[in-house]
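Every protein chain but one is kept in place in this view of the complex.
And now, subunit A:
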(Lines give C-alpha, C1' and ligand atoms only; values in the text may rest on other atoms or scores of the structure.)
Protein backbone atom coordinates (compact mmCIF):
# COMPACT_ATOMS: atom_id res chain seq x y z
CA UNK A 1 0.00 0.00 0.00
CA UNK A 2 2.73 2.44 0.96
CA UNK A 3 4.67 1.55 -2.17
CA UNK A 4 1.58 2.39 -4.15
CA UNK A 5 1.26 5.69 -2.31
CA UNK A 6 4.89 6.46 -2.99
CA UNK A 7 4.35 5.78 -6.68
CA UNK A 8 1.41 8.19 -6.85
CA UNK A 9 3.59 10.84 -5.29
CA UNK A 10 6.06 10.10 -8.02
CA UNK A 11 3.43 10.51 -10.73
CA UNK A 12 2.09 13.77 -9.33
CA UNK A 13 5.48 15.42 -9.35
CA UNK A 14 6.83 14.11 -12.62
CA UNK A 15 7.88 17.62 -13.63
CA UNK A 16 10.15 17.96 -10.62
CA UNK A 17 11.47 14.47 -11.20
CA UNK A 18 12.16 15.40 -14.80
CA UNK A 19 14.39 18.23 -13.60
CA UNK A 20 16.10 15.88 -11.17
CA UNK A 21 16.62 13.14 -13.74
CA UNK A 22 17.84 15.36 -16.53
CA UNK A 23 20.33 16.94 -14.15
CA UNK A 24 21.62 13.60 -12.91
CA UNK A 25 21.77 12.06 -16.39
CA UNK A 26 23.73 15.04 -17.67
CA UNK A 27 26.11 14.84 -14.75
CA UNK A 28 26.78 11.10 -15.07
CA UNK A 29 27.03 11.36 -18.86
CA UNK A 30 29.73 14.01 -18.55
CA UNK A 31 31.54 12.08 -15.87
CA UNK A 32 31.53 9.09 -18.20
CA UNK A 33 32.76 11.22 -21.12
CA UNK A 34 35.66 12.45 -19.06
CA UNK A 35 36.53 9.00 -17.77
CA UNK A 36 36.33 7.53 -21.28
CA UNK A 37 39.36 9.68 -22.08
CA UNK A 38 41.05 9.72 -18.70
CA UNK A 39 41.07 5.98 -18.04
CA UNK A 40 41.95 5.04 -21.62
CA UNK A 41 45.72 4.79 -21.14
CA UNK A 42 46.49 3.65 -24.67
CA UNK A 43 44.62 6.65 -26.05
CA UNK A 44 46.52 9.06 -23.85
CA UNK A 45 49.90 7.48 -24.64
CA UNK A 46 49.34 7.28 -28.38
CA UNK A 47 48.03 10.76 -28.84
CA UNK A 48 49.98 13.02 -26.54
CA UNK A 49 53.41 11.59 -26.04
CA UNK A 50 53.58 13.72 -22.91
CA UNK A 51 53.56 11.64 -19.76
CA UNK A 52 52.27 14.44 -17.58
CA UNK A 53 48.99 14.59 -19.50
CA UNK A 54 47.93 11.28 -17.97
CA UNK A 55 48.56 12.65 -14.52
CA UNK A 56 46.69 15.86 -15.27
CA UNK A 57 43.77 13.71 -16.30
CA UNK A 58 43.88 11.76 -13.08
CA UNK A 59 43.71 14.94 -11.05
CA UNK A 60 40.95 16.21 -13.31
CA UNK A 61 39.13 13.02 -12.48
CA UNK A 62 39.52 13.69 -8.76
CA UNK A 63 38.22 17.21 -9.22
CA UNK A 64 35.23 15.99 -11.17
CA UNK A 65 34.53 13.46 -8.41
CA UNK A 66 34.48 16.27 -5.84
CA UNK A 67 32.13 18.25 -8.06
CA UNK A 68 29.93 15.18 -8.50
CA UNK A 69 29.87 14.71 -4.75
CA UNK A 70 28.52 18.21 -4.19
CA UNK A 71 26.20 17.88 -7.15
CA UNK A 72 24.66 14.66 -5.85
CA UNK A 73 24.38 16.05 -2.36
CA UNK A 74 22.55 18.94 -3.91
CA UNK A 75 20.29 16.77 -6.05
CA UNK A 76 19.57 14.66 -3.01
CA UNK A 77 18.47 17.59 -0.90
CA UNK A 78 16.20 18.57 -3.80
CA UNK A 79 14.75 15.05 -3.77
CA UNK A 80 14.41 15.17 0.00
CA UNK A 81 12.63 18.52 0.02
CA UNK A 82 10.30 17.18 -2.63
CA UNK A 83 9.36 14.14 -0.58
CA UNK A 84 9.38 15.55 2.93
CA UNK A 85 5.73 16.49 2.86
CA UNK A 86 4.64 13.13 1.48
CA UNK A 87 6.60 11.20 4.06
CA UNK A 88 5.32 13.45 6.82
CA UNK A 89 1.83 12.67 5.61
CA UNK A 90 2.54 8.91 5.63
CA UNK A 91 3.73 9.21 9.22
CA UNK A 92 0.59 11.12 10.17
CA UNK A 93 -1.63 8.36 8.83
CA UNK A 94 0.35 5.88 10.91
CA UNK A 95 3.02 4.35 8.67
CA UNK A 96 5.82 2.59 10.54
CA UNK A 97 9.20 4.27 10.53
CA UNK A 98 10.94 1.11 9.37
CA UNK A 99 8.66 0.88 6.37
CA UNK A 100 9.17 4.52 5.50
CA UNK A 101 12.91 4.17 5.86
CA UNK A 102 12.82 1.27 3.44
CA UNK A 103 10.86 3.36 0.95
CA UNK A 104 13.23 6.31 1.17
CA UNK A 105 16.26 4.10 0.71
CA UNK A 106 14.68 2.33 -2.24
CA UNK A 107 13.57 5.49 -3.92
CA UNK A 108 16.91 7.23 -3.62
CA UNK A 109 18.78 4.22 -4.93
CA UNK A 110 16.32 3.64 -7.75
CA UNK A 111 16.56 7.25 -8.90
CA UNK A 112 20.36 7.00 -8.74
CA UNK A 113 20.74 3.76 -10.67
CA UNK A 114 18.25 4.61 -13.39
CA UNK A 115 19.77 8.05 -13.91
CA UNK A 116 23.33 6.66 -13.97
CA UNK A 117 22.57 3.92 -16.48
CA UNK A 118 20.79 6.39 -18.72
CA UNK A 119 23.71 8.78 -18.22
CA UNK A 120 26.31 6.22 -19.30
CA UNK A 121 24.32 5.46 -22.42
CA UNK A 122 23.89 9.15 -23.15
CA UNK A 123 27.57 9.74 -22.40
CA UNK A 124 28.60 7.09 -24.94
CA UNK A 125 26.46 8.73 -27.60
CA UNK A 126 27.80 12.17 -26.68
CA UNK A 127 31.38 10.94 -26.85
CA UNK A 128 30.74 9.47 -30.26
CA UNK A 129 28.99 12.57 -31.60
CA UNK A 130 31.40 15.13 -30.23
CA UNK A 131 34.53 13.23 -31.26
CA UNK A 132 33.22 12.77 -34.80
CA UNK A 133 32.40 16.45 -34.99
CA UNK A 134 35.80 17.53 -33.66
CA UNK A 135 37.79 15.13 -35.81
CA UNK A 136 36.09 16.20 -39.00
CA UNK A 137 36.05 19.92 -38.29
CA UNK A 138 39.60 20.19 -36.96
CA UNK A 139 41.15 17.68 -39.33
CA UNK A 140 42.61 15.57 -36.53
CA UNK A 141 44.12 12.13 -36.58
CA UNK A 142 43.44 10.05 -33.48
CA UNK A 143 44.21 6.50 -32.46
CA UNK A 144 42.60 4.22 -29.92
CA UNK A 145 39.64 6.53 -29.27
CA UNK A 146 36.68 4.47 -28.12
CA UNK A 147 33.25 5.97 -27.37
CA UNK A 148 32.33 2.88 -25.40
CA UNK A 149 35.03 2.12 -22.87
CA UNK A 150 34.07 -0.41 -20.24
CA UNK A 151 36.41 0.64 -17.39
CA UNK A 152 35.04 4.18 -17.65
CA UNK A 153 31.45 2.93 -17.51
CA UNK A 154 32.26 0.77 -14.52
CA UNK A 155 33.93 3.63 -12.70
CA UNK A 156 30.99 5.93 -13.35
CA UNK A 157 28.48 3.35 -12.17
CA UNK A 158 30.44 2.49 -9.00
CA UNK A 159 30.94 6.12 -8.02
CA UNK A 160 27.34 7.13 -8.58
CA UNK A 161 25.76 4.09 -6.97
CA UNK A 162 28.14 4.44 -4.02
CA UNK A 163 27.22 8.08 -3.61
CA UNK A 164 23.53 7.31 -3.82
CA UNK A 165 23.87 4.60 -1.20
CA UNK A 166 25.35 7.23 1.08
CA UNK A 167 22.65 9.71 0.10
CA UNK A 168 19.95 7.13 0.84
CA UNK A 169 21.44 6.54 4.27
CA UNK A 170 21.53 10.26 4.90
CA UNK A 171 17.89 10.64 3.83
CA UNK A 172 16.89 7.73 6.04
CA UNK A 173 18.43 9.31 9.11
CA UNK A 174 17.25 12.82 8.25
CA UNK A 175 13.64 11.81 7.65
CA UNK A 176 13.05 9.22 10.34
CA UNK A 177 14.66 11.35 13.05
CA UNK A 178 12.44 14.34 12.29
CA UNK A 179 8.94 14.56 13.82
CA UNK A 180 6.09 14.30 11.34
CA UNK A 181 4.77 17.81 11.93
CA UNK A 182 8.13 19.37 11.27
CA UNK A 183 8.35 17.50 7.97
CA UNK A 184 4.99 18.95 6.95
CA UNK A 185 6.13 22.52 7.52
CA UNK A 186 9.77 22.22 6.55
CA UNK A 187 9.50 25.02 4.00
CA UNK A 188 9.18 27.79 6.55
CA UNK A 189 12.76 27.87 7.80
CA UNK A 190 14.26 31.07 9.18
CA UNK A 191 16.71 32.81 6.94
CA UNK A 192 18.32 35.82 8.49
CA UNK A 193 21.55 36.60 6.63
CA UNK A 194 24.16 36.60 9.34
CA UNK A 195 27.26 38.70 9.44
CA UNK A 196 30.07 37.30 11.52
CA UNK A 197 32.91 39.72 10.80
CA UNK A 198 35.67 37.73 12.51
CA UNK A 199 34.81 34.44 10.87
CA UNK A 200 34.35 36.19 7.54
CA UNK A 201 37.70 37.92 7.90
CA UNK A 202 39.36 34.58 8.55
CA UNK A 203 37.63 33.11 5.52
CA UNK A 204 38.68 35.97 3.26
CA UNK A 205 42.32 35.84 4.36
CA UNK A 206 42.41 32.04 4.33
CA UNK A 207 40.67 31.84 0.96
CA UNK A 208 42.99 34.40 -0.62
CA UNK A 209 46.07 32.63 0.77
CA UNK A 210 44.85 29.26 -0.45
CA UNK A 211 44.19 30.57 -3.93
CA UNK A 212 47.57 32.31 -4.01
CA UNK A 213 49.28 29.04 -3.12
CA UNK A 214 47.28 27.31 -5.84
CA UNK A 215 48.27 29.89 -8.47
CA UNK A 216 51.89 29.72 -7.40
CA UNK A 217 52.04 25.95 -7.68
CA UNK A 218 50.44 26.05 -11.13
CA UNK A 219 53.06 28.51 -12.30
CA UNK A 220 55.86 26.33 -10.91
CA UNK A 221 54.60 23.04 -12.23
CA UNK A 222 57.97 22.25 -13.82
CA UNK A 223 59.56 22.09 -10.39
CA UNK A 224 56.67 20.61 -8.40
CA UNK A 225 55.42 18.19 -11.04
CA UNK A 226 52.58 16.00 -9.77
CA UNK A 227 52.62 17.57 -6.35
CA UNK A 228 51.93 20.97 -7.92
CA UNK A 229 48.71 19.80 -9.52
CA UNK A 230 47.60 18.18 -6.26
CA UNK A 231 48.30 21.34 -4.30
CA UNK A 232 46.56 23.56 -6.86
CA UNK A 233 43.54 21.31 -6.91
CA UNK A 234 42.96 21.30 -3.17
CA UNK A 235 43.82 24.93 -2.50
CA UNK A 236 41.85 26.42 -5.37
CA UNK A 237 38.71 24.42 -4.66
CA UNK A 238 38.77 25.35 -0.98
CA UNK A 239 39.87 28.92 -1.53
CA UNK A 240 37.11 29.59 -4.04
CA UNK A 241 34.49 28.25 -1.67
CA UNK A 242 35.75 30.28 1.30
CA UNK A 243 35.91 33.47 -0.72
CA UNK A 244 32.41 33.08 -2.08
CA UNK A 245 31.10 32.16 1.33
CA UNK A 246 32.65 35.17 3.03
CA UNK A 247 32.15 37.79 0.36
CA UNK A 248 28.66 36.95 -0.84
CA UNK A 249 26.79 37.64 2.40
CA UNK A 250 28.80 40.77 3.05
CA UNK A 251 28.31 41.98 -0.50
CA UNK A 252 24.53 41.78 -0.29
CA UNK A 253 24.31 43.45 3.13
CA UNK A 254 26.64 46.17 1.86
CA UNK A 255 24.68 46.68 -1.38
CA UNK A 256 21.48 47.21 0.61
CA UNK A 257 22.91 50.45 1.99
CA UNK A 258 22.82 52.13 -1.39
CA UNK A 259 19.86 54.17 -2.63
CA UNK A 260 19.81 52.21 -5.87
CA UNK A 261 19.03 49.09 -3.87
CA UNK A 262 15.73 50.65 -2.86
CA UNK A 263 14.47 51.39 -6.33
CA UNK A 264 11.98 49.13 -8.07
CA UNK A 265 12.52 45.49 -7.33
CA UNK A 266 16.26 45.73 -6.59
CA UNK A 267 15.73 45.19 -2.89
CA UNK A 268 13.55 42.19 -3.63
CA UNK A 269 16.27 40.72 -5.85
CA UNK A 270 18.92 41.22 -3.16
CA UNK A 271 16.65 39.59 -0.60
CA UNK A 272 16.04 36.69 -2.94
CA UNK A 273 19.79 36.18 -3.27
CA UNK A 274 20.44 36.41 0.46
CA UNK A 275 17.53 34.08 1.19
CA UNK A 276 19.21 31.13 -0.46
CA UNK A 277 22.72 32.21 0.22
CA UNK A 278 24.09 28.91 1.42
CA UNK A 279 22.91 26.99 -1.59
CA UNK A 280 24.29 29.71 -3.78
CA UNK A 281 27.81 29.84 -2.36
CA UNK A 282 28.30 26.13 -3.00
CA UNK A 283 26.86 26.21 -6.47
CA UNK A 284 28.75 29.39 -7.36
CA UNK A 285 32.11 27.94 -6.34
CA UNK A 286 31.40 24.87 -8.43
CA UNK A 287 30.29 26.92 -11.38
CA UNK A 288 33.38 29.11 -11.08
CA UNK A 289 35.60 26.01 -11.16
CA UNK A 290 33.71 24.48 -14.07
CA UNK A 291 33.84 27.80 -15.88
CA UNK A 292 37.61 27.88 -15.39
CA UNK A 293 38.01 24.27 -16.50
CA UNK A 294 35.85 24.70 -19.59
CA UNK A 295 37.39 27.99 -20.64
CA UNK A 296 40.89 26.75 -19.83
CA UNK A 297 40.42 23.57 -21.83
CA UNK A 298 39.03 25.38 -24.85
CA UNK A 299 41.76 28.04 -24.68
CA UNK A 300 44.45 25.37 -24.52
CA UNK A 301 42.87 23.33 -27.29
CA UNK A 302 42.69 26.44 -29.44
CA UNK A 303 46.26 27.32 -28.55
CA UNK A 304 47.44 23.98 -29.83
CA UNK A 305 45.23 24.27 -32.87
CA UNK A 306 46.62 27.68 -33.72
CA UNK A 307 50.14 26.51 -33.07
CA UNK A 308 50.13 23.80 -35.75
CA UNK A 309 50.19 26.11 -38.82
CA UNK A 310 52.52 28.51 -37.00
CA UNK A 311 55.04 25.76 -36.35
CA UNK A 312 54.61 24.43 -39.88
CA UNK A 313 55.26 27.90 -41.32
CA UNK A 314 58.37 28.29 -39.19
CA UNK A 315 59.86 24.99 -40.37
CA UNK A 316 60.73 25.92 -43.95
CA UNK A 317 60.30 28.68 -46.49
CA UNK A 318 58.82 26.29 -49.05
CA UNK A 319 55.60 24.28 -49.00
CA UNK A 320 56.85 21.22 -50.82
CA UNK A 321 59.56 19.99 -53.17
CA UNK A 322 59.25 17.35 -55.89
CA UNK A 323 62.05 15.49 -57.63
CA UNK A 324 61.60 15.24 -61.38
CA UNK A 325 57.97 16.33 -61.44
CA UNK A 326 55.97 15.04 -64.38
CA UNK A 327 53.98 17.24 -66.73
CA UNK A 328 50.75 16.65 -64.76
CA UNK A 329 52.47 17.46 -61.50
CA UNK A 330 53.88 20.67 -62.98
CA UNK A 331 50.41 21.65 -64.07
CA UNK A 332 49.08 20.89 -60.60
CA UNK A 333 51.76 23.14 -59.11
CA UNK A 334 50.86 25.87 -61.56
CA UNK A 335 47.22 25.60 -60.54
CA UNK A 336 48.24 26.36 -56.95
CA UNK A 337 49.52 29.76 -58.15
CA UNK A 338 52.74 29.55 -56.16
CA UNK A 339 54.31 32.70 -54.81
CA UNK A 340 57.76 31.39 -55.68
CA UNK A 341 58.80 28.38 -57.70
CA UNK A 342 62.35 27.40 -58.59
CA UNK A 343 63.98 24.44 -60.30
CA UNK A 344 67.40 23.36 -58.99
CA UNK A 345 69.32 20.70 -60.85
CA UNK A 346 71.35 18.23 -58.83
CA UNK A 347 73.36 15.00 -58.96
CA UNK A 348 73.53 12.55 -56.08
CA UNK A 349 76.72 10.85 -54.92
CA UNK A 350 77.27 8.57 -51.96
CA UNK A 351 77.83 11.24 -49.37
CA UNK A 352 76.81 14.46 -50.99
CA UNK A 353 74.24 16.10 -53.18
CA UNK A 354 75.80 18.34 -55.84
CA UNK A 355 74.08 21.49 -57.01
CA UNK A 356 75.14 24.16 -59.52
CA UNK A 357 76.25 27.28 -57.67
CA UNK A 358 75.14 29.49 -60.57
CA UNK A 359 71.55 28.40 -60.22
CA UNK A 360 71.56 29.45 -56.58
CA UNK A 361 73.17 32.75 -57.44
CA UNK A 362 70.49 33.64 -59.97
CA UNK A 363 67.64 32.13 -57.90
CA UNK A 364 68.67 32.46 -54.26
CA UNK A 365 67.34 29.87 -51.82
CA UNK A 366 65.34 31.23 -48.87
CA UNK A 367 66.03 29.91 -45.40
CA UNK A 368 64.20 30.76 -42.19
CA UNK A 369 66.75 31.90 -39.64
CA UNK A 370 65.59 31.59 -36.03
CA UNK A 371 66.24 34.36 -33.60
CA UNK A 372 65.59 34.57 -29.92
CA UNK A 373 64.64 31.71 -27.66
CA UNK A 374 61.22 31.35 -29.21
CA UNK A 375 61.27 28.73 -31.95
CA UNK A 376 58.53 30.49 -33.83
CA UNK A 377 60.38 33.79 -34.35
CA UNK A 378 62.29 33.74 -37.61
CA UNK A 379 63.69 35.94 -40.35
CA UNK A 380 63.45 34.90 -43.98
CA UNK A 381 66.93 35.19 -45.58
CA UNK A 382 67.76 34.75 -49.27
CA UNK A 383 70.99 32.89 -49.82
CA UNK A 384 73.40 32.73 -52.75
CA UNK A 385 75.38 29.49 -53.09
CA UNK A 386 78.24 30.85 -51.04
CA UNK A 387 76.00 32.11 -48.25
CA UNK A 388 74.07 28.88 -48.16
CA UNK A 389 77.26 26.83 -47.85
CA UNK A 390 78.16 28.76 -44.74
CA UNK A 391 74.64 29.01 -43.27
CA UNK A 392 73.70 26.81 -40.35
CA UNK A 393 70.21 26.69 -41.85
CA UNK A 394 71.26 24.88 -45.03
CA UNK A 395 69.56 21.78 -43.62
CA UNK A 396 66.32 23.36 -44.79
CA UNK A 397 67.41 22.60 -48.37
CA UNK A 398 68.24 19.02 -47.39
CA UNK A 399 64.79 18.57 -45.85
CA UNK A 400 63.25 19.12 -49.25
CA UNK A 401 65.07 16.11 -50.72
CA UNK A 402 63.74 12.56 -50.67
CA UNK A 403 64.97 8.97 -50.88
CA UNK A 404 67.47 9.14 -48.09
CA UNK A 405 69.21 12.20 -49.52
CA UNK A 406 67.96 14.47 -46.74
CA UNK A 407 71.01 14.09 -44.52
CA UNK A 408 73.64 14.27 -47.25
CA UNK A 409 75.79 17.38 -47.44
CA UNK A 410 74.87 19.93 -50.08
CA UNK A 411 77.82 20.95 -52.27
CA UNK A 412 77.67 23.83 -54.71
CA UNK A 413 79.88 23.37 -57.77
CA UNK A 414 81.09 25.50 -60.64
CA UNK A 415 79.53 24.56 -63.98
CA UNK A 416 82.67 22.77 -65.15
CA UNK A 417 83.04 20.68 -61.98
CA UNK A 418 79.33 19.86 -62.11
CA UNK A 419 79.61 18.75 -65.74
CA UNK A 420 82.34 16.29 -64.85
CA UNK A 421 80.08 14.29 -62.50
CA UNK A 422 78.86 11.09 -64.10
CA UNK A 423 75.72 10.66 -62.03
CA UNK A 424 72.36 11.28 -63.72
CA UNK A 425 70.99 14.78 -63.35
CA UNK A 426 67.71 15.32 -61.57
CA UNK A 427 65.52 18.37 -60.97
CA UNK A 428 64.29 19.56 -57.60
CA UNK A 429 61.23 21.76 -57.95
CA UNK A 430 60.55 23.80 -54.82
CA UNK A 431 57.56 26.06 -54.41
CA UNK A 432 55.72 28.10 -51.81
CA UNK A 433 52.11 29.23 -51.89
CA UNK A 434 50.72 32.19 -49.99
CA UNK A 435 49.26 29.99 -47.27
CA UNK A 436 49.94 26.32 -46.99
CA UNK A 437 46.98 25.63 -44.68
CA UNK A 438 44.59 27.12 -47.24
CA UNK A 439 45.89 24.78 -49.95
CA UNK A 440 46.01 21.53 -48.00
CA UNK A 441 43.57 19.54 -50.18
CA UNK A 442 45.24 20.57 -53.47
CA UNK A 443 48.73 19.77 -52.16
CA UNK A 444 47.42 16.45 -50.88
CA UNK A 445 46.27 15.60 -54.41
CA UNK A 446 49.64 16.63 -55.80
CA UNK A 447 51.49 14.38 -53.35
CA UNK A 448 49.19 11.52 -54.24
CA UNK A 449 50.02 11.90 -57.94
CA UNK A 450 53.72 12.05 -57.17
CA UNK A 451 53.49 8.95 -54.99
CA UNK A 452 52.50 6.96 -58.09
CA UNK A 453 56.01 7.11 -59.51
CA UNK A 454 57.93 7.63 -56.27
CA UNK A 455 56.73 5.52 -53.32
CA UNK A 456 58.67 7.59 -50.79
CA UNK A 457 56.04 10.36 -51.05
CA UNK A 458 53.55 8.05 -49.36
CA UNK A 459 55.14 8.59 -45.97
CA UNK A 460 54.53 11.94 -44.29
CA UNK A 461 57.99 12.02 -42.68
CA UNK A 462 59.58 11.90 -46.16
CA UNK A 463 57.83 15.06 -47.21
CA UNK A 464 59.96 18.13 -46.68
CA UNK A 465 58.70 21.67 -46.37
CA UNK A 466 55.74 23.18 -44.67
CA UNK A 467 53.24 20.61 -45.88
CA UNK A 468 55.16 17.68 -44.41
CA UNK A 469 55.78 19.60 -41.21
CA UNK A 470 52.08 20.41 -40.97
CA UNK A 471 51.12 16.74 -41.26
CA UNK A 472 53.63 15.65 -38.63
CA UNK A 473 52.92 18.40 -36.12
CA UNK A 474 49.19 18.04 -36.58
CA UNK A 475 49.26 14.34 -35.80
CA UNK A 476 51.45 15.05 -32.78
CA UNK A 477 49.10 17.72 -31.43
CA UNK A 478 45.80 16.15 -32.47
CA UNK A 479 45.37 14.40 -29.14
CA UNK A 480 46.00 17.59 -27.19
CA UNK A 481 43.69 19.65 -29.38
CA UNK A 482 40.99 17.04 -29.16
CA UNK A 483 41.22 16.81 -25.38
CA UNK A 484 41.10 20.57 -25.04
CA UNK A 485 37.97 21.02 -27.11
CA UNK A 486 36.31 17.83 -25.91
CA UNK A 487 36.79 18.61 -22.25
CA UNK A 488 35.86 22.22 -22.84
CA UNK A 489 32.52 21.15 -24.24
CA UNK A 490 32.05 18.58 -21.46
CA UNK A 491 32.75 21.06 -18.66
CA UNK A 492 30.57 23.68 -20.31
CA UNK A 493 27.71 21.18 -20.41
CA UNK A 494 28.32 20.29 -16.76
CA UNK A 495 28.29 23.95 -15.83
CA UNK A 496 25.07 24.40 -17.76
CA UNK A 497 23.38 21.50 -16.03
CA UNK A 498 24.59 22.68 -12.61
CA UNK A 499 23.24 26.21 -12.96
CA UNK A 500 20.12 25.03 -14.70
CA UNK A 501 19.48 22.59 -11.89
CA UNK A 502 19.97 25.21 -9.24
CA UNK A 503 17.74 27.73 -10.92
CA UNK A 504 14.93 25.38 -11.87
CA UNK A 505 14.81 23.75 -8.46
CA UNK A 506 14.26 27.18 -6.90
CA UNK A 507 11.71 28.31 -9.47
CA UNK A 508 8.74 26.49 -7.95
CA UNK A 509 9.29 28.22 -4.62
CA UNK A 510 9.60 31.58 -6.35
CA UNK A 511 6.35 31.24 -8.22
CA UNK A 512 4.13 32.44 -5.38
CA UNK A 513 6.47 35.35 -4.64
CA UNK A 514 6.17 36.65 -8.17
CA UNK A 515 2.40 36.19 -8.07
CA UNK A 516 2.33 38.23 -4.90
CA UNK A 517 4.36 40.99 -6.51
CA UNK A 518 1.94 40.98 -9.42
CA UNK A 519 -0.98 41.49 -7.03
CA UNK A 520 0.85 44.38 -5.40
CA UNK A 521 1.02 46.21 -8.71
CA UNK A 522 4.37 45.34 -10.23
CA UNK A 523 4.61 45.88 -13.95
CA UNK A 524 5.56 42.96 -16.16
CA UNK A 525 8.73 44.82 -17.11
CA UNK A 526 9.77 45.15 -13.50
CA UNK A 527 9.19 41.44 -12.94
CA UNK A 528 11.16 40.29 -15.96
CA UNK A 529 13.86 42.80 -15.08
CA UNK A 530 14.12 41.39 -11.56
CA UNK A 531 14.51 37.87 -12.93
CA UNK A 532 17.14 38.98 -15.42
CA UNK A 533 19.12 40.72 -12.69
CA UNK A 534 18.94 37.85 -10.22
CA UNK A 535 20.12 35.30 -12.75
CA UNK A 536 22.73 37.70 -14.14
CA UNK A 537 24.36 37.91 -10.70
CA UNK A 538 24.48 34.11 -10.57
CA UNK A 539 26.18 34.06 -13.96
CA UNK A 540 28.57 36.99 -13.64
CA UNK A 541 30.11 36.23 -10.24
CA UNK A 542 31.41 32.75 -11.09
CA UNK A 543 32.33 34.04 -14.54
CA UNK A 544 34.70 36.63 -13.09
CA UNK A 545 36.30 34.15 -10.71
CA UNK A 546 36.54 31.58 -13.50
CA UNK A 547 38.34 34.00 -15.81
CA UNK A 548 40.86 34.85 -13.09
CA UNK A 549 41.47 31.15 -12.46
CA UNK A 550 42.07 30.56 -16.17
CA UNK A 551 44.49 33.47 -16.51
CA UNK A 552 46.64 31.99 -13.77
CA UNK A 553 45.97 28.37 -14.72
CA UNK A 554 47.37 28.85 -18.23
CA UNK A 555 50.77 29.05 -16.56
CA UNK A 556 50.64 25.25 -16.41
CA UNK A 557 50.83 25.03 -20.18
CA UNK A 558 53.93 27.16 -20.55
CA UNK A 559 56.06 24.06 -20.85
CA UNK A 560 53.71 22.19 -23.14
CA UNK A 561 53.36 24.96 -25.69
CA UNK A 562 55.92 26.51 -27.94
CA UNK A 563 54.19 29.87 -28.01
CA UNK A 564 53.00 31.62 -24.89
CA UNK A 565 49.65 30.14 -23.86
CA UNK A 566 48.36 33.71 -23.60
CA UNK A 567 48.75 34.70 -27.25
CA UNK A 568 45.41 35.28 -28.89
CA UNK A 569 43.35 34.20 -25.89
CA UNK A 570 40.80 36.85 -26.73
CA UNK A 571 39.33 34.53 -29.35
CA UNK A 572 38.47 31.56 -27.12
CA UNK A 573 37.38 34.03 -24.43
CA UNK A 574 35.08 35.74 -26.89
CA UNK A 575 33.63 32.46 -28.13
CA UNK A 576 33.12 31.31 -24.58
CA UNK A 577 31.49 34.59 -23.57
CA UNK A 578 29.12 34.19 -26.52
CA UNK A 579 28.15 30.66 -25.47
CA UNK A 580 27.77 31.77 -21.87
CA UNK A 581 25.53 34.66 -22.90
CA UNK A 582 23.33 32.39 -25.02
CA UNK A 583 23.09 30.03 -22.11
CA UNK A 584 22.16 32.91 -19.79
CA UNK A 585 19.38 34.04 -22.10
CA UNK A 586 17.95 30.52 -22.33
CA UNK A 587 17.96 30.16 -18.55
CA UNK A 588 16.19 33.50 -18.12
CA UNK A 589 13.55 32.47 -20.66
CA UNK A 590 12.87 29.11 -18.99
CA UNK A 591 12.77 30.68 -15.55
CA UNK A 592 10.39 33.40 -16.67
CA UNK A 593 8.13 30.81 -18.24
CA UNK A 594 7.94 28.85 -14.99
CA UNK A 595 7.62 31.78 -12.63
CA UNK A 596 5.49 34.23 -14.57
CA UNK A 597 3.15 31.85 -16.41
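Note that contacts are C-beta pairs under 8 Å (C-beta built on N, C-alpha and C of every residue); 3 or more make two chains touch, one makes a residue touch a chain; residues count from 1.
Here is the rule we use: contacts and distances are computed from a predicted model.
J.: Given the options "ABC transporter ATP-binding protein", "High-affinity zinc uptake system membrane protein ZnuB", "Glutamyl-tRNA(Gln) amidotransferase subunit A" or "Heme exporter protein C", say which is the protein name UniProt records for the missing chain.
T.: "ABC transporter ATP-binding protein"
J.: In the complete assembly, which of A:8, A:326, A:382 or A:523 touches the absent chain?
T.: A:523
J.: For the full complex, which residue in A:99, A:196, A:262 or A:434 touches the chain that was left out?
T.: Residue touching the absent chain, from the options given: A:262.
J.: Tell me where the left-out chain touches subunit A, residue by residue.
T.: Against the left-out chain, subunit A lists 188-192, 259, 262-268, 271-272, 274-275, 513, 516-526.
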